[in-house]
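One structure below.
Every protein chain of the complex appears in place save one, which is left out.
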Amino acid sequence: MTQLWRTPRRGTLRSRLTIALLVALLTALVAAGALAQGKSALIGKLEGPEVVADPTKFPKTFKEAPQLTEQVKAGKLPPVAERIGQDPLVIKPLHEVGRYGGTWRGGFTGPADFWNGFRCCSGPDHLMFWDYTGDKVMPNLARSLEMQDGGRTWLVHLRRGMKWSDGKPFTADDFVFWFEDVYRNKDLVPTPTAAMAINGKQGEIQKVDAQTVRFRFPEPYYMLPDVLAGSTDLAGQWGGYKGMGGFAPAHYLKQFHPKYVGQAELDKKVKEAKFDSWVRMFLFKNDWALNPELPVLSPWKTVTPINTPTWTLERNPYSVFVDTAGNQLPYIDRVVLTLAENLEVLNLRAIAGEYDFQQRHLDLGKLPVFIENQAKGGYKVYLDPGDYGGDMIIKFNLNYDADPEIAKWFNTADFRRALALGIDRDQINETFWLGTGTPSSVVPADSNKYNPGPQYRRMWATLDVRKANEMLDKIGLAKKDTEGYRLRSDGKGRLRIEIMTLGGQFVQFTQISEMIREQWKKIGIDLVVQEVERSLALKRTAANEQQLGAWNNDGSEHLFTFPLHVFPFELAAVASSGPLYVKWFHSAGTQGKEPEPRMRELMDKWKKAFGVPEKERIQLGKEIWKIAAEEVYIIGVIGMGPASMGVRVVKANLGNIPSRQYNSPDGKTPGISRPVTFYWKK
Amino acid sequence: MATLVLPVEEQRVFVASQWQLMWWRFRKHRLAVASAVVVVGFYGLVLGADFLAYADPDASEAQRSLMPPQSIHWFDGRRFSPHVYAVKGARDPQTFKRVYRVDPAEKIPIRFFAEGFEYRFLGLIPTTRHLIGVEPGLDAARTIFVLGTDVQGRDLFSRLMYGTRISLTIGLFGVTASLVLGVVLGGLSGFYGGVTDTLIQRVIEILRSIPTIPLWMGLAAALPREWSVLQVYFAITIIISLLGWTELARVVRGRFLALREEDFVVSARLVGCSEMRTIFVHMVPAFMSHIIAATTLALPAMIISETALSFLGLGLRPPAISWGVLLQQAQNVQTVAISPWLMIPAVPVIVVVMAFNFLGDGLRDAADPY
Partner (left out) sequence: MLGYIGRRALLAIFTVWAISVLAFVIIQLPPGDYVTSYIAQMASMGSVVTDEEAENLRIQYGLGQPIYVQYYKWVKLIAQGNFGMSMEWRRPVTEVIGERLWLTVVVSVSALFLTWVLALPIGIYSAVRQYSVGDYLATFIGFVGLAVPNFLLALVLLYLGFTLFNAHIGGLFSPDFQDAPWSPARAWDLATHLPIPALILGLAGTAQQIRIMRANLLDELRKPYVVTARSKGLSEARVILKYPVRVALNPFASTIGYTLPYIVSGSIIVSLVLGLPTVGPLLLKALIAQDMFLAGTIVLLLGVMTVIGTLISDVLLVWIDPRIRLEDT
């Protein structure tokens, strides 16, 4: 509330003034220090645990959680060394070796929130995975990956003695089963995935021996390691719910497959279990979040499934993860996620300290309330800005054809650039990101390997009303009406464009668009803001009815595994740069509409990158971003902000917590910080 | 011969018309009378929304984000000179809250009937005069914040004025539609009875059995996309009224059933009046008062529905401004914890709903015996 300062008596005025000056100086110093630290004390230094790759440094003896020791004594479990196998996945904890015990409480929003569990508790169980910087690909569940034949063949070497959570061995058979009986079964997987293909041609998986799997492709597929590391269809058992993953527990799933059980027998089972079809039953049984009986490789496994009010996960006794002292991970025994009926309740629970580590669904706008209650709730607040250029972006639908006048302008580069120059990003950053974002074009963070260079950060991404007006005048929109809005060049009155937004998201798209509407008044553009329901947005976008779409481009920092927000890649998108281009891209030119030359260039480079060695790919990536920044198919507003799953609340006595994490869907944040190493200090 | 001569006032009772009797009874219910005044006042506000607002309701400014209400100081020393102090603010890097400090050295006088942003009074007369404002050269949007600002730095008081206008007018259309449907269908049902009656009653029952929210959602989502936000909402109020007429229809039907057998109706028919004439000239006025009362009570329900719809994201949406929109923007933890003044729009909602309810009650009490 407002404070009234009364003018003190003259005698004490001078001393008070001095004190005030000193305080101001001190505050300035502290603030400067905080700024130097990266905008705020809430944003730490990027850090994380490391995977120990050198086998000579592996621990020789192993220890386990006390309750598991009890079970071994009772004869219910084999000894720990046998459960882990000969090739443990050794992780050096970030700060120190931890202790066993405790429960990790979190919140989730319903059965559609399975990514919540994938991110925190699945290991991650990718064959390969990123280091904590999100940059380097390293072996994860696979012991090593070997390239042969110029990139056409890749050998995956598995860890010897590695077992599923029910004790059965994890071998190449699980890969072959998946490939032959799941992936190639047209009922289970009607449409193959692009992850298993290079240049449109599908590859295949073969068994070499029990510990070795061969991925063979008709052409060089240099990107495969990245694909195996990122959150793609080949990345791990969590993808089982859609019939993907690269491998699956053959010994368990065979009983639900007609090839092994016979259709009649299977139909009986389906009827008893009340499923619609064997396909639905099979996918249910292979669902990491839904089926507690499914054997898994992740450090925790589902005990009470996601479609109940409490999603509980408990430690997997056969976990292959260990720390440098030989302790079998995870330290924490259980993860309990409770259902929150709506986001306000979830956030309020986090504020009240009812969660131990929560990174998902927390609202940046509530940051002051989180900070205020740190002491009371016993937690600490962290911010993990993403590395992608656009916490908020605006896409031009280049294919919009319902109004030829608007179509003309959307396809004029200078029009797009002028509109980009008309946005006051500092205002938006201050109001909605509380100053924690970065005004930016769409290009990813400077540390990202595909970043084309610092000069692209603010390219066409500054506030320059004068220049914007000049550009718009020059391209033929110089005439304005009595209220200052530009008139259409076809004489049909005021030029009015529409932006479609979704309500209820992490980022306040509608409110931000309202602000932009006010800002664009100064450059004579009349913007209509239309907030729609989610399904409606999808339908309109796919039907080419969207003009401008507001969204974010998270994931685009991993340009090749998440291209959706770089160029039109999927029809099923909330905002699209061109549904007809999507069709053209996926049909190899037979359907849809051919993109304009620079967009085509961008698409070609992207396709090419999968089949060339890394150095060349990085160069291609930079060129792609260059085109994106220059052509402004998508306007970048605020980037590298923590709005999308970047607000983290962690209990003060949880150990091995990094001060800053790489925030990315590919990194399955917080998976990239290896939650197996989190533990309760007490 | 001395006949009993009553005082003049009491004599008037015998010759007074139906409406006059109603008015006299109504006057007795003091709360209802007070509510009537309040309602009239609010509708006056509707007309003068632009005049009362002093800042452009869409003018956003990040540096004014989340300002608390400003105190108006009425006296400068001994002189009557309303003024406010200049306010400056910044975001505290530790707490991330916006912190504002008042500068008592800088006084900004408030003027009445000052010049401000341009608008059209009653939609016709372009003018720049507002009830309050500041000196020319200064911008009211940057200086006066009677009820504080929202997260985008927009003045809440001005937004509230515009919100009042929309919230109070849109409900009227829906209520009218309800009224027409209720009287017509209820009348048909009661007058003709038999099959018509049964059919209409069943329809009513079906409509009442369906939970309103799914109906709202389904119908709202099915509306064409080209419609502006206001048009969509207009359509939605009609939809709400399509459900709301059932109550009125039942009342009307009941009344018709009772009145059908009354002497004056029978005699009207015997004299040769057509059915139409019988209904509209003779029967309807008999329960007009009930209809008025029911309509008055339907309006607050309309207003509450609007706020509920906006909460669900189905009603009016930004950039439109209504009470529902303002409340929806206040419906979050950070408002309750840190910027509670954003909940002030709930006050006019409460006041108006209660006023309409008392008014309707008073009307119904007054209409009852007649």
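Lettered A and B in written order, each chain numbered from 1.
Keep this in mind: a contact is a pair of C-beta atoms (placed from the backbone, for glycine too) under 8 Å apart; a residue touches a chain by one contact, two chains touch by 3 or more.
Keep in mind the model is a prediction, meaning the values are calculated, not measured.
Engineer: Touching the absent chain in the whole complex: find that residue among A:Q67, A:Q86, A:Q148 or A:N342.
Structural biologist: A:N342
Engineer: Using the touch definition up top, pick the residue from A:T133, A:Q374, A:S489 or A:Q505 that touches the left-out chain.
Structural biologist: A:Q505
Engineer: Of B:L131, B:I238 or B:I304, which residue touches the hidden chain?
Structural biologist: Answering carefully, the residue with contact to the hidden chain is B:I304.
Engineer: Among A:E64, A:D87, A:D113 or A:E631, exactly one should touch the missing chain; which is it?
Structural biologist: A:D113
Engineer: Mind pulling the subunit A residues that touch the left-out chain?
Structural biologist: These residues of subunit A touch the chain that is not shown: 105, 110-113, 115, 189-194, 231, 233, 242-243, 274-277, 279-280, 283-284, 287, 290, 304, 307-310, 336, 338-342, 344-345, 348-349, 351-352, 354, 360, 502, 504-506, 533-539, 551, 554-555, 562, 564, 570-574, 586, 644-645, 665.
Engineer: So which bits of subunit B touch the chain we can't see?
Structural biologist: On the side of subunit B, residues 28-31, 202, 205-206, 208-215, 217-219, 221-222, 257, 300, 304, 307-308, 311-312, 327, 330-333, 336-337, 343, 346, 349-351, 353-354, 357-358, 361 touch the unshown chain.
Here is the rule we use: only the chains that are shown with their structure count from here on.
Engineer: What does subunit A use to touch subunit B in their complex?
Structural biologist: 1-5, 7, 31, 34, 40-41, 344, 347-348, 351, 363, 365-369, 371-372, 426-428, 430-432, 434-435, 503-504, 510-511, 514-515, 517-518, 528-533, 535-536, 540, 545
Engineer: Can you tell me which positions in subunit B touch subunit A when the two form their complex?
Structural biologist: Residue positions touching the partner: 58-63, 65, 68, 70-71, 85, 87, 91, 93-97, 100-102, 104, 151-153, 221, 225, 228-229, 313, 317-319, 331-334, 337-338.
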